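Report on one structure; see the data block that follows.
The other protein chains are all here in position, but one chain of the complex has been omitted.
Each chain carries a letter (A and B) given by its place in the written order, and its residues are counted from 1.
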């Protein structure tokens, strides 16, 4: 597969070092704030170290230890952290049992490798759902199993790496995903699935017993630290989310769509005001279309239960007429963090719609260049003026972004 | 030994990459605070990235450079730091001369590799002693020499990695350890030794010339940031500690015990009040018993002058009747950070007693699972109510912990 590996002659030992290198350059246009609003961190031209991961893997027989330092971060450009550090037992057929800091996969979009995404970022709803109890470097214990026609996995999860010190009581949660392929042919892949995730108990971050949870996202481009879409829910009991996955490939065309509902139940916190009662519901969905113009089209990866990137048979070599692979994508995505709007316990996180389009060029199987255009509309969040965050979005904001990515994957 | 290594054909060059992977899951029971006390960071179920080290070593002839990034931390789960970065000359027989960030070994317990500990954590007194002028990533210049029957090492030491910026004047100190084996046979190993450590001059952390030192420890389980045992001594001149090491193996049974006394002399700081005069004395000791139920029993490692973990001849394979190795341990440990209790210059750090028991299972030579139970009793520290720390321990605290570790070592 191209990842540098050294092995012992008897095959008992193997060690490999890889790379997931994603650097973004781009900026925002048309982001002038309205009267009374702050502009926020929307620069015309800036950069971000999105992912700079060095996956290191040690295998002894069927036991595998993975550790992946990460020098990128989602949107604040640069700190050293960890993407994963886990132990695995792969002694059962098509099964991996895992314990440690891990990314348990939920939703079809999150099940794809970030090296193979259609667009630079996941839809906002996918990121919000996976961050409930999964995401990068989540302490997890569980297993996955896959076959030619189906994929299933479940994990019990705790806190993410480095987040424990903040808590008076750690989170416990879990994930579950099952996916299948009801119809497969040379030209057609049909994918159906369902993902579910829950924080059974949310971390307690302060000495007070009022446990809160924040749901927030950038406008599907991680070149800003300002999140227009943001809801904080207090007095949280548990959080759950579930929804269906649909995917369809016909020759060079891939269509995908997912819908998720999020529910937040409330705790029994005596300091909870009337505004902190009542179940909260958020929703989101997206639809995406992708077409491979030249090169090997997207295919289905049974180990991930998800679609994989186009392939390159002959590396870029114009003299011989080889141009690698090129694909074009479009996506429509909606995330609604408003709940109970007409009642005393309204949550006004705003609603974000993103139209996006992108081009990806693969000169060879290890390098990729991406170019994404996003147009986003965020409804006003009408939050109390006390929070400075709300100053970004009093009347509703919309804007555009253009971003490019250079990528290497080994 | 199983660490992935690449070498040049002429043997002049070698480079290796290893792994020390320790992740802990567990929590505390029966930790309800008394009236007026704070609970502290004692969670029922949480996790910790205890050690996530990637040792990288470059050799050219007899010269060796080691660098070991570490993504674990002792108790606050997750930051990237360094375990060591040093240069070594190994051209003399059974001798290693070292300069750079290093862990100079003092005490028998600290001389064991953390991959081979009997219990998940060192006894509290061992950690307190080694942190005086040794511990992880300590700037050191010195050497060790070992033979079949003895081991000796001495180092001059400075600050630990990353700690310099805090100082107006850096610490200087030193370590010394000598150990021998007066009797050795197939079934018996007798170990005697003595370790000494001193901070000749303590770092000056503030513009004021009042140099202080803090001695503090968790209850021998690193799933909390609250240290019930804690003494801060002001107007410090120098710190020294010394004590004997005893160890005994009879077939599958290993017995160990160490005792250390710590002395703190005072400086001549004009702002020192009456309470900041007079030499301070702390003490601590432990006794431990270990039995290897199946697998190769613990052995003596002459390169470390310390006992090593059980071995596994045949990796876990129940179909063929191979179960790896299993050992059971018990330990009694006392650390007394009270000094001069009946005088004006009393230091009331408290006294901590820990009873612990543990099981370690080695499915093969690279992986290990540990399970530890601790019961700890900390006497009241009766400190002035001004410090918020003291709120954890006004009347004395006791409690229990259960913790498990997953480990990989290459």
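The definition used in the following text is that contacts are C-beta pairs under 8 Å (C-beta built on N, C-alpha and C of every residue); 3 or more make two chains touch, one makes a residue touch a chain.
None of the values given here were measured: they were computed from a predicted structure.
Novice: Touch as defined at the start, partner being the missing chain; which of B:26, B:40, B:100 or B:123 qualifies?
Specialist: Once the missing chain is taken into account, the touching residue is B:100.
Novice: If the hidden chain were put back, which of A:14, A:54, A:205 or A:242 would touch it?
Specialist: A:54
Novice: Which of A:2, A:30, A:91 or A:147 touches the chain that is not shown?
Specialist: Hidden-chain contact among the options goes to A:2.
Novice: Taking the full complex into account, find the residue in B:56, B:178 or B:326 that is in contact with the omitted chain.
Specialist: If we include the chain that is not displayed, B:56 is the one touching it.
Novice: What residues on chain A make contact with the chain left out of this view?
Specialist: The list for chain A reads 2, 4, 6, 17, 19, 21, 23, 25, 38-39, 41, 43-49, 52, 54, 69, 71, 76-80, 225, 315, 363-367, 406, 408, 410.
Novice: Determine and list the chain B residues touching the chain excluded from the picture.
Specialist: 6, 13, 15, 17, 56, 58, 60-61, 63, 65, 67, 69, 80-82, 85, 87, 99-101, 139, 158-159, 161-165, 167-170, 172, 207
We adopt the following convention: only the chains that are shown with their structure count from here on.
Novice: Could you state the distance in Å from the CA-based centre of chain A to that of chain B?
Specialist: Distance between chain centres, rounded to whole Å: 39 Å.
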